[in-house]
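There's a structure below that I have some questions on.
In this view, the complex is presented without one of its protein chains, the others remaining in place.
Moving on to subunit A:
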């Protein structure tokens, strides 16, 4: 198939970028979207031009690294999938495809389609963990957890930190990500001890990073490759308000 690409090209974090048009005449519909980019980069390299920088790692939908805003949607037209799982058969011969980086104040563009997502790491560092002494693993049956709770925590833990929720949200809000990271621990007994500080600190860090507020448009959940549910956002609100009202932390 023949594809026209309009790709965001930007030299570095300090320069302005622009959309640049490329023609690809020999795209197989069995290629993944990233493989199509490999073909583009191969031809650019052969012509002595600089290849398009884009993030990718596992290429099997589990690492969350691949981030492209394709034809107006994060990770392209499919739902419940990352860019590396998108195949060219989702497009038609002769299509023009616009590819942009995630757009958010908190995710500055480093180069071309690559953005800096360290803001997510800093949010995790602020409280997205359980403090336990490491050592030999405890017996799994020692702590009883009902199946439904375990499943719900597992659903939240499926978040791969890709940032599509931020990219999709009209407010560039990170609520779905933070909600998943708070939920996965808050509903398990191991996460109880720190659940108040966790909600307080992670929300404070989320705000400090400059993400927007949540308007409940639901765009995040629709575009999330792991279909993280909005239930978790309501739980985060509950956790945060409960913590603010009842924690011992009077200094904010």
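Rule of thumb we're sticking to: a residue touches a chain if its C-beta (ideal position, glycine included) is under 8 Å from a C-beta of that chain, and two chains touch if they have at least 3 such contacts; residues count from 1.
As a convention for this text, contacts and distances are computed from a predicted model.
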From "Acyl dehydratase", "Energy-coupling factor transport system ATP-binding protein", "Succinate dehydrogenase cytochrome b subunit" or "Carbohydrate ABC transporter membrane protein 1 (CUT1 family)", the hidden chain's UniProt protein name: "Succinate dehydrogenase cytochrome b subunit"
Omitted-chain contact residue, chosen from A:33, A:69, A:91 or A:177: A:69
Contacting the left-out chain in the complete assembly, out of A:12, A:28 or A:215: A:215
Sites on subunit A contacted by the missing partner chain, in the whole complex: 6, 8, 19, 69, 71-73, 77, 98, 100, 103-106, 168, 170-173, 203-204, 206-207, 210-219, 222-223, 230-231, 233-242, 244, 249-252
